[in-house]
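Below: one structure, written as structure tokens.
Here the complex is missing a single protein chain, while all its other protein chains stay put.
Which chain is which? They are A, B and C, in the order written, and residues in each are numbered from 1.
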Amino acid sequence: MLEVNDIVTAYGKIEALKGVSLSVPEGQITVLLGPNGAGKTTTLMSVAGLLKPKRGSVTFEGQDITGRQPGTIVQRGIALVPENRLVFPDMNVHDNLKTGAYVRNDNEIESDIESIYERFPRLKERYHQHAGTLSGGEQQMLAVARALMARPKLMLMDEPSLGLAPMIVEEIFRIIHDLNQEGTSIFLVEQNANMALKIAHQFYLLEQGLVTFSGTPGDMDENEVIQRAYLGTTA
Amino acid sequence: MDEHLVSILTNIGGFTFIALSAYLLLLTGEISFGQQAFFGIGAYFSGIVTAMWGLSMWAAIPLTMLAAAFSAGLVGIITIRLRGLYFSIATLAFAEMVRLALVGTTWQVKIDGEMIGPNGSEGLGNIRWALDNNIEANDFMWIVLITLAIVMGLFFLMERSRLGSIFRTIGADRLLAETQGINVTAYKVAATALAGAIASLGGIFYAHAQTHVYPENFDVMLGVHSLAYGLIGGLGTALGPLLGVILDIGFLEAVEWVQGYRMIAFGGLVAVLLIFMPRGILDERRVHRLRMAFRTRKTEPPPAKTHDPAAS
Amino acid sequence: MIDFIQNTLDGITIGAGYALLAIGFTLIFGVLRRLNLAYGPSIMIGVFLGTFIYLHFDAGWLPVAIATVIGAILAGIYVERMCFWAIKEGAALASMVSTFAIWMQLEELVTVIFPERTYKFPTLGEMDYLEFAGLEMRAEHLIMLGIAVLMVGLLHVLLYRTRFGLSVRAVSENPAAARFMGINTGRVIFRAFILASAIGGVAGFLLVATDPTVTPKFGLQATFKGLIAMMLGGMGSIPGAIAGGVLLGIVERHMQAEFGAIMRDMAAYALLFLFLIFRPGGIMAQGVAAREAAALRRV
Partner (left out) sequence: MTLLQVDGLTRRFGALEALADVSIAVNEGEVFGLIGPNGSGKTTFFNVVTGIYPPSLGRISLGGLDIGGMPPHRVSKHGLARTFQNLRLVPQMNVFDNIWLAQHQRPGMSLLDILAIGGRRERSRRHEVDTLLEKCGLADMRQSLASDLPLPDQRRLEIARAMARNPRLLLLDEPAGGMTPLETQDVARMIREVAAPGRTLIVIEHKMDLISDICDRAAVLHFGAKIAEGTPAEVLSDPQVLDVYLGKQADHA
């Protein structure tokens, strides 16, 4: 579904990605693991059109989307749940959801919001509240719901567990799992390797801007994955 | 020397002081819209000292600079908690209050049958120290330019000392400066006071060259110009503000055909320049490059390196 | 007592004009986080375009108003392209100085084309005073107040009921997150600029029409009245801009009536200065929690 081909993305002179290739198959959960500073977020940004790769290509459903405007990419069906959630704090929950549907022109937005409320009753309870007053878990839920409003075929998620208590993390992962069951493909960046591997169909390991391993969760000893992904040790 | 040229050079000198004062604050990361207040205080205070009290300009200079430093320092203390735009607007408000206070102030005494002293919007006239002492325009120009050279020299020394680096560190990253042990509050107040004194020096010369000053001379236009000079000329060296002043006053006053359309040409020029050089012509990077080029030609190579495996 | 109420009433009217200026300022500041000093001068271009239409075609107030708004928008676009679009993000100082340079340019342009000191501007018609319980109000002031309230209402609908408004609010709150949602921030900024210029054009027209002379100093006045009103209310807040504008109008009016023009201006700046020192967040200052959150993001 999504093919990333040998992309190089740089900040000024510093290359954060030194030729990353990976693919995300339709209907699956693909996880990208790696230590701090490995280039995980940069990879997501390059896919979502927020950073322009210097080299290489990104194709989605067979079409080249390298360097396209973020709006175009969202319209094609790729939505992003950013790191640290980044909800709009002074907007109420309802308006936050509407921003997710910004690229859409149809008139089913309100009915989609209703179905979001059915899925997340807690957001419905707080639909008039400013997003900044929600708890961390609720904000994460809102960020996921907001991305869903774009009716994505593929969701990019950047560390959805960051900053959340264990119980909430489990809930978020359950949501991700459910979404996938309903047919949305997921590309998930995580530091929480243990949780991520539980729901992943396949995973990649990114170290120093290069993919150093790819396979299914059974392919590598879990402790080694955690050592390399989380701690960045080379033992 | 040609009379026109003398007046241009005197003006360049006078306005470079206020440009330097805005530049000093820019180094510490603050944008002041209010340096014209201290330029104005300098003009009025020194004018009062020489025209009303009959002292010489040489006595007026230290007195005026002290008064300006004191009032600027006070403003610095009052506004110390304000950052960024808030500081800029506060300085603007202060400067406008000073200007309006001058408009509202009349304090005249009779000296030799003439009424002398600030007279509201009619300003302060009869600042005749230079005329009374037979100092011709040409000589006065040299007084201004030599003083400017001394102040610029002090600026260069400051920028080579740790003080300059401390100011730049505060400007680049206030939090870093604090954790580096820099007492940011104290240095900021010091910089504000120093900048006030330097701006007042410009005011002193302006008043004594013009012999008559008006409150409207010190409106916000002057303040924003002084800020723009540093940014046009470049924030990498004290030569930047001078270059900015020369470009504005020197170049455009000298070229006849832009007369009357001066700001149309200059405004457009500056806007275009800032697109390509957002930190001015002589910005930090260009100054660094020039310095490197100069040094490698002139002095020995950097100290021989010893082999260090960590460097590989 | 009657005088006091009368002055307050007049203050509110003039304050409504200031409030519109402040709203324009705050809209631009909201989406850009940079200061547009050329805001007043670009409105002035509109006002002079209106004057031109009036002088040469003897037009009525409606065509003049339309010309004023169009002129302000065109000048606003010029400012946006030169000072914000072309200068990269992060160079806020360069942008600000650039708007100042454009200000100088526009002001000189106007003085070259309109060499006299003042020009006449059409009024909103010859109308009577309305009297009520000893208070009087010029009908055109009432119209001005009415239009200002209408503008605020329209703006509210625009910002809270439309897709464009949603995008403006999103970019103001968090440009990065807005980009993630597929919002083209550059386009939103451009349109917000046009909107702010149009509001400014209306404000300019109203302010000049009720005091029907025009001078090239109008740009400076508009920039500073708008800036002061915005800062009094709190940067980036539209209710704040309205409150700041009205407060400024009332204070100015009372000071003018009691102590004259110099003290009126002095009071405006003193009020601003005191607010900055003691309540930098403006009338609509944020709570302690928000500042704590900001501190968290600092490191």
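We take it that a contact is a pair of C-beta atoms (placed from the backbone, for glycine too) under 8 Å apart; a residue touches a chain by one contact, two chains touch by 3 or more.
The structure presented is a predicted model; accordingly, all values stated were derived computationally and were not measured.
Annotation: of B:109, B:131 or B:172, B:172 touches the absent chain (contact as defined above).
From the set B:219, B:253 or B:284, the residue in touch with the chain omitted from the display is B:284, counting the whole complex. Contact between chain B and the unshown chain involves residues 157-158, 160-163, 165-166, 168-169, 172-173, 175-176, 178-184, 236, 284-285, 288, 292, 295, 302-303, 305-306, 308-311.
Interface with the hidden chain, as seen from chain A, comprises residues 14, 35-37, 84, 161-166, 169, 191-192, 194-195, 208, 222-223, 226-227, 230-235.
One rule holds for everything that comes next: only the chains that are shown with their structure count from here on.
If you draw each protein chain as a dot and join the dots that touch, you get a simple line with two loose ends. The innermost chain, defined by the distance from its C-alpha mean to the mean of all protein C-alpha atoms, is C. For chain pairs A-C and B-C, the one joined by more C-beta pairs in contact is B-C. Averaging C-alpha coordinates per chain places the centre of chain A 52 Å away from that of chain B. Under the contact definition stated at the top, not a single residue of chain B touches 2 or more other chains. Across the complex, chain C meets chain B through its residues 35, 37, 82-83, 86-88, 91, 93-98, 100-109, 112, 220, 224, 227, 231, 235, 262-263, 265-266, 269-270, 272-273, 276-277, 280, 298-299. Residues 163, 166-167, 169-170, 173-174, 176-184, 293 of chain C are the ones that touch chain A when the two sit in their complex.
Of all the residues in chain A, the ones that touch chain C in their complex are 48, 50, 69-75, 80, 82, 86-91, 95, 98-100, 102-103, 132, 146, 150.
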